[in-house]
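Note that one protein chain of the assembly has been removed; the remaining protein chains are unaltered in position.
Entry: chain A
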């Protein structure tokens, strides 16, 4: 795909940051040989794999990057359905749920907004329970239909908004005029927006973690996630907004003010998404959604904040510039 210079620079910066993280993780292991940093090193190594594959897909083509997200959705849905109880009679219904991934990402790839936005919340919302009716088992109907729809909303509908950013184009009469950082950026604004969303979401997690580790005193959600503190939340949000305000105008079509608003949305929604997945795991009495990403847990453990930030950020952009 034609990537604008600012997107290329951002990708190089991410690789540089990973390099630093790798060096730091090796150095602190050398300095503290008796403490075990295996998880940290696994975490960094997995990040290399994620960033490596994603950048390759992005450089290759827009469709490849969208297929990458479809695959992430598939893995996340598989984790979700493997961890939650399901009725054996609903096997065929689950099969349709998997098929809907192909439909949803096809609508994203072809920039068919109307279908993209109604396919899962309307069509699948009606079709999956109808298919359940055809099987005829009424025991646990609400639980099965509700769980499955939530699974699709989280793992497919939400995440596909990140992919849709890639095909986003400025509308004919935007509410606010876009300020493109480069000519190529004006032709293909999607990659910059997507990179902004992912960078700010992931850094928000890290900022909140670091602030909490350093200054954390007062628990913010003791029953859901005892590690989260008010200090971590506020410090993280402030740092994220600041970072978004600096990054936005350089990388995306947003001006400084829009970038600050986007930063606020992502910081708060990211926190909520993270907590929501924690609550879900507590309810299911599991620690992680899986073990496919060494050092992180499952795919759903990695994209937990993104589940809430991507649709909100997308609609902010769509409302402002679409």
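In this text, a contact is a pair of C-beta atoms (placed from the backbone, for glycine too) under 8 Å apart; a residue touches a chain by one contact, two chains touch by 3 or more; residues count from 1.
Note that contacts and distances are computed from a predicted model.
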Task: Protein name as given in UniProt for the chain not displayed, "TIGR02186 family protein", "Monovalent cation/H+ antiporter subunit D", "Cytochrome c oxidase subunit 3" or "2-acyl-glycerophospho-ethanolamine acyltransferase" - done: "2-acyl-glycerophospho-ethanolamine acyltransferase"
- [ ] Just name the one of A:7, A:44, A:83 or A:148 that touches the chain not displayed here.
- [x] A:83
Task: Contact set of chain A toward the excluded chain (per top definition) - done: 74, 78-79, 81-89, 91-92, 94-95, 98, 139-140, 143-144, 284-286, 290-292
